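All protein chains but one are shown at their positions in the complex.
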């Protein structure tokens, strides 16, 4: 049987524990426990990491709920959200220059990473003030350069995530007019595992979940290792402890597995996924074969969203439940 | 040894050579003269096998001549005849290496020592013993051509083809080169074909002189007719008036009856 | 007109020319011969102003000669003397354009029409009227040099410098070129300096022949001494034996007493 | 049997031989694509040719529902505009700098070191500064191309200027030409075909910079589209776009070559 697995992650506040877990040997410790080996590979480019996972180079990958739907699931790779790590609670936001309310966005060019969760958040934000995407102009902008371009006079509206958001807000006359704390629980950061692999090798899921919660415990507020762990994570993401703490502040981390399980079981999750599916369909992200937003089935513990005969994305809290029950 | 039977050579529509019928015996030293562009080099290329006659047969020992270069026929061009990336000694030793079957063209062990001995010998003969570690670009033009000749001879060719070998040399040093070629021709009993643009040189060196020229002209279509061998002269049987006639054809001057010594009065 | 007073020319440690003392009158036609590398071109470059003597004075009309090219002194090189991107006519008209003050070197309106007339006239004179729309690369070598000469003359130089102008031409067509140069020299009353490697040519064309040669040699340091003018001969006063002596110095042959007609017996 | 060194294929067989590897590549792709699609019909990595054709026709032949535009052609047009403008600027500035530094020793001594340093800086690393200086509009994309290419062209033209036989400069001066006349009438025209050559050589880099710039901030363009659809790994869009870029690059190259032959009939390779 297979006993070697590869997972990949990219730099983002909620996923930094993976790097720390790998460096500190926590992953290999848990892998040993289940008699397997796990390679943890960092990939700078977030999209590239998902693509690599989708074509089968990796068995698991970190991504948001929306990208899990539009890339692997839409690409016919049945995927399971093994770990619900956190949801963005202000980590994504819309910034306007000079104007201090979201209504002011009308008619402006908005710089954002097109088709990303920022785009989704923007669409949700526009809804709240009765606007649609037709009222603005979307300019696709690379996340790496978002901070640099924010200082230029021609840029007046930006939708982005942290740490870029904090950098931008630190400049004069930048107003945060909307952020993900207004749509809590809709932008979810996951560890997604290939469903077939997970079914054949449940030990992979157990090892990953075990390692994850051990790491989170080390960084949790109040833990004595918190400062060391967070400093290491801060450094790995190219900032300092203060910068990293600021990012954590706007992220709702599920430090305990029980919280994550509850989130998965809640009634709001299928609703969220329904919205995400609709948004994705409207932007052509579900593929050319998709006749409607329900083309791809999404299974959550409480309900199945979309086509039940073609489920490609599953939220399965069972392993996290084991962690919560201390049965790993 | 070499026989040409009614050879014509065309490039597309242009006739370069026509009706070449000759026969050359082993050991002859043929010099070829003619106006620029009349096909002397083309004829040499056919002997070398890198061009083929358009019609007619070119025979070596009554067999059609091989249509690619081989070690029967050595060649020295006006330029680029030596390998610029090898020293003088290596250039000559390479000739030995190429003569052996092998993949890389490098020599090792005993074969290398033998080649070195042979190379030093022939370099002595052409007067390059003092320069064996130099690269071609460090040699004078004359030394470079000596090297090219030495190299060609190590291939032990039966026929040696020389295409204006001294054309780029200072006239002052040509005499030495002539002496060298004559010595080697005698020593190795070669059959030599040498193109030159200097009638005096051709005349002085060869046992047989060929003059290439067009005999037919069509002013409307200058390329409709090619050159042929208008004179095939065994040297020693040419009298002064014929020499001057050919010379004038090649190097006309304004006052043909007083070609050199008389000073023209300009004013 | 031109006076050289004890000129020496050195490149770093190498002495190229030494002790040049001459004086040339308006209207003379000086031909310069000498072995390769002895400094003939260097002397011409000093006349042109692109090189300066290391010591000594070079005077034009008793003034130090200008140290950059100007329209007093025309030049024709062996190669690259015409502008490859202009047609024959444009090449000649450019000479006129450059003669006027201006920024772009292009002519417009009446000036252009005048230049055209003058250009056509001189092209007629050098026999290029039939080829005025051709580019230099479409011309034969001889036509190219005619063009270069026509162009140089339109600059109305007092002194015309020719550095082996026919060196790259087929000997067969040189006679025409000689005739042209002589005609133009007479018509425009130029002072001409012409370098050639062909004694016969130098002898036939000039009113005065300079032979450059080294008189001192140091075998240990070949560059310690430079060449100087060993003969300064008014043409018409040279006898045959001196001619042959110079010729042999420039083009030695193996059998110097029978330089051309006698066939050597090879076998 | 001739040495393989001496065997020259006829024109027709050369054509066939040349097409062979291209055909083989296509066939290999088709097999690989079929195998992957067999395993997973939704696989996006190696779409079949018909999938690519559909995607292409959707973008090139069907107006976009939202904007009514033919996306493919809009992208092409935007990218070409940027590329051509950027190359034009690079060519003009590079020509000017190369001509002046190549022809005038004083200018050469002054600016050669600076140009050398500039040519070594990887422009991609300086993007942030570029955006701040040039803003986010078309200008910055054009500027990236121009800044990336200019040092190369300037250095090439400088070298070419120095290759022009000194004899021509002397000749012009003996005809009375002043510095400006030599530059404008003698050197400049002769550099034009060299400039076209340099532009052809640097077109590849130009495309690279274009794609990089469009990836960073844009609303249309070939590079933009490729990076956008990379988000959901639509290789059925990416591959036709890449093929199209390759094709455009080829056409541009050929057009420049043709232009050079037509405009500068006197320019013979190798000179005389």
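We call the chains A, B, C and D, going by the order they appear; numbering starts again at 1 in every chain.
Simple rule for what comes next: a residue touches a chain if its C-beta (ideal position, glycine included) is under 8 Å from a C-beta of that chain, and two chains touch if they have at least 3 such contacts.
What you see is a predicted model; the values in this text were computed from it and never measured.
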item	value
Neighbouring displayed chains - absent chain, whole complex	A, B, C, D
Contacting the left-out chain in the complete assembly, out of A:57, A:100 or A:325	A:57
Residue, one of B:135, B:188 or B:243, that touches the chain absent here	B:135
Identified contact with the non-displayed chain, of D:37, D:95, D:136 or D:211	D:211
Contact with the hidden chain (one of B:26, B:70, B:124 or B:218)	B:70
Touching residues (missing chain, whole complex) on chain A	8, 11, 23, 41-45, 48, 51-52, 55, 57, 143-148, 151, 163-164, 167, 170, 172, 231-232, 235, 237-239, 243
Where the missing chain touches chain C, by residue	67-68
Contacts of chain D with the absent chain, listed as residue ranges	3-9, 13-14, 17-22, 25, 45, 103-106, 109-114, 116-117, 119-122, 124-126, 128-129, 132, 152, 169, 173, 178-179, 182-183, 204-205, 207-208, 211-212, 223, 226, 230, 233, 235, 238, 241-242, 245-246, 249-250, 253
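Operating definition for what follows: only the chains that are shown with their structure count from here on.
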item	value
Selected pair, greater C-beta contact count between C-D and B-D	C-D
For chain D, residues contacting two or more additional chains	none
Touching two or more other chains - residues of chain A	none
Inter-chain touch pairs (all)	A-D, B-C, B-D, C-D
